[in-house]
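Just one protein chain is left out here, and the rest sit where they should.
So that you can tell them apart, the chains are marked A and B in the order they are listed, and the count of residues begins at 1 in each.
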Amino acid sequence: MTDTFDKGNAAFIARRYGSERRFKAYGAAALAVSVLFLVYLIVDIGIKAWPSFFEHRAVLEVNLDASKIPANDVLKGDFEGVVRAGLRDLFPGLTARADVRSLTSLLSAGAGDDLRQQIAANPVLIGSTVRATALLGDDADLYLKGMLTTTLRSAGTTTLQLAQTGEEFILTGDLSQLAAGQIVRANGGALRIASVETGLAQAEAILPPTTLNTLTPGTWDILSFSHAEADRRIDDRQVVLLEALRDKGVIEKHFAWRFFTSGDSREPELAGLRGAIFGSLLTLIMTLSLSVPLGIAAAVYLEEFAAKNKWTELIEVNINNLAAVPSIIFGLLGLAVFINFFGLPRSAPLVGGLVLALLVLPTIIIASRAALKAVPPSIKEAALGVGASHQQAVFHHVLPLAVPGILTGTILGVARALGETAPLLMIGMVAFIVDVPKGFTEAATVLPVQIFLWSDLPEVAFQSRTAAAIIVLLVILFCLNAVAIYMRKRFERRW
Amino acid sequence: MDASPRKTVANTNPRILNERETKIVASDVNVYYGEKQAIKHLSIDIPDRAVSAFIGPSGCGKSTFLRTINRMNDTIDGCRVTGDILVDGKNIYDRDLDVVQLRARVGMVFQKPNPFPKSIFENVAYGPRIHGLAKSKTDLEEIVINSLKKASLFEEVKDRLDHSGTSLSGGQQQRLCIARAIAVNPEIILMDEPCSALDPIASARIEELIDEIRQNYCIIIVTHSMQQAARVSQLTAFFHLGDLVEFGDTDDMFTTPQDKRTQDYITGRFG
Partner (left out) sequence: MTAWTLLIIAALTAIGFFVGQARAQGLRNAGTASLHSLPAYHGLLMASMALAVAGITTLIVALVAGSDSMLMPAAAALLGTGAIAASHRLITRDFRARNRFEYFVKLVLIACSAVAVLTTVGIVFSVLFETLAFFSEISPIEFLFGTHWSPTSTPPSFGLIPLLVGTLLITLIAIVVAGPLGLLSAIYMAEYSSRSMRGVLKPMLEILAGVPTVVLGFFAALTVAPLVRNTGESLGLSVASESALAAGLVMGMMIVPLISSLSDDIINAVPQALRDGSYAMGATKSETIKRVVLPAALPGIVSAFMLAISRAIGETMIVVMAAGLAANLSFNPLAAVTTITVQIATLLVGDQEFDSAKTLSAFALGFVLFCFTLVLNYIALRIVQRYREQYD
């Protein structure tokens, strides 16, 4: 025997081990890519979604003018007008119509909604002055969240002289702080710097100053932006007004419960998921009440009673194939059979539930069969041994023991149905639904379809709403999966 | 670990060890599966160019010990081995030892024939290929044919080397597995109940084969059958509940067992 233990060529061995390490690294890298993709997906959507869970409101003193609010029908009252008037009152100097319109455009179209509810609950307040919160519009909201431009405020530290020639304003003195595109706020007004030359800066009024006093250090400041006016959805005048509102301390940031409690809307700041959540709920009830009994019955038959013959084999092949048929095909089935042939209503949870029930049926059957198969035959034999009929043995002993497995499979089926979109597009569940659907035959939409619809809308604010809706959907799915995993662990039985 | 003294085993000095070189020296070997101890303070010397048989009732640890010799236990989760096993004076549980090269020197034949689902030729060529033993295609063919001949399978399969290894009968499959093991030119061959899945006639062929090749290898065979141990081996070790009870020349062991337990086992009182 040789002294060394090695057999063969050392370099060859080294190469073999090199290849071993590389191969293992490829495997680890492949898993890392998948996991990183998942993390990136969730983080990216989470970051997009985060702002949508908050909203900005203005807190205003409003005068509930009885002439605008009919006491016998409070809900019809012009609360938007009341709120707008309240906002105008904060800027008594603002008289030009364009300026006023700019100011009121900061409010949401539904700015009066909160006040309406408050007064409807408490009509005695009509005629008095109350504090009201008014929702801001999507552009103002996005600006305050810093999503349209980053605004930098710097205090004025030099002395400047102000002069007016016609429409134009001239600033002279130490111009070192100024640059074109900035806004100088001074003397109760705001000026946009058009150009800075040696010795003088030209500026135009965004809000006309009330006096032409000299600007001394500390009495003025500068707003500068990361995005020029042309590159953002909010103009300089709105920005100046918003900044003024912020200075007055009337703007508050709150958690956007509205996102969960209101229905769909064309206005991003008002749009919520309530309708979609209820639509999903109704559709799922329909799906479950059909697919669970059918699925369990079919599984029991195939696993326990079916004779091994051509017919059984056909059913089995069929179920396996059906599980892999693209979901959009089920949509075509729903459209052609349920809507066109049977004349069931379009866009309704009834039809959506039917289609999804057929879609998840194979999943439930396959999971239930696996659960039934996992129950050892000795249990059934024991029951048969004491004289139970075959059906009694199955329904009294085997099926109850398989219930946890069946439930786990059902939950996974529900998760699949909850995230399914394509077949529901086919049967028209794309309706614009503001209200909660009242029944199985009313038009409705569901969460994933709502996501699809919002993702198509051009407003930036809707992008964030879409991401937020996705997060809601993912959280629900995650909970369902967690329950399934918990049940699998909890009831896992080793025979 | 607990440092118990080397256990004394009855009849631990077989005569045959005086005639042959010692190939494997195991001292104070313990094997644990999780909390359970499967081998307890086992020490044994195994000679080269002879067949040693491990016998004992089920669960006595004979297969477990066999698998420590080529470190197949490494593939089992939660399995832990302490103590020393020296092959040609080199401790195979040393940190710097390369398992891959160890296994090239210590071949193994399993309980159930496990040919790869490839052709007969590829089954035998697999080992030489991965270890780079053949310089050329003709080299490789020579190795394969020689190995098949040594495993006395060549005559039966020479016309169908491209057929699947799984198409052979059970006995042929097991001889193919032996040819596969021989092809990498090992020094030690471990056989884990190689005949337990075979009919008596196929078993007889395997026993014949073992007898033919024993001059060139250190062979260790685990078997359930005492008759088989008596027929093929020169040495026999009797295991019981993780202990090596007795180790000696096969002839002595079956005629004059030293330990009561050995006697009970070979006379059929338990096992």
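Worth a mention:
By our rule, a contact is a pair of C-beta atoms (placed from the backbone, for glycine too) under 8 Å apart; a residue touches a chain by one contact, two chains touch by 3 or more.
Bear in mind that the values here come from a model prediction, so they are computed numbers and not experimental data.
Considering the full assembly, A:361 is the residue among A:64, A:142 or A:361 that touches the omitted chain.
In the complete complex, the hidden chain is touched by one of A:194, A:212, A:228 or A:314, namely A:314.
One of B:26, B:120, B:151 or B:177 touches the chain omitted from the figure, and that residue is B:177.
When the omitted chain is restored, the residue from A:175, A:422 or A:436 that touches it is A:422. With the whole complex as reference, residues 70, 72, 75, 77, 99-105, 107-108, 110, 112, 114-118, 126-127, 130-131, 177, 180-181, 184, 190 of subunit B touch the missing chain. Residues 16-17, 19-20, 23-24, 26-31, 33-35, 37-38, 41, 44-45, 48, 293-294, 297-298, 300-302, 305-306, 314-315, 317-322, 324-333, 335-337, 340-341, 358, 361-362, 365, 389-391, 415-416, 418-422, 425-426, 428, 430, 448-449, 451-452, 455, 463, 466-467, 470, 473-474, 477-478, 481, 485 of subunit A touch the missing chain (whole complex, contact as defined above).
Following the convention adopted for this analysis, only the chains that are shown with their structure count from here on.
Put simply, the C-alpha centre of subunit A and that of subunit B have 65 angstrom between them. Interface residues of subunit B facing subunit A in the complex, by the touch rule stated above, are 88, 90, 97-98, 100-102, 104-105, 130-133, 187. Partner subunit B is touched in their complex by these residues of subunit A: 1, 5-9, 12-13, 16-17.
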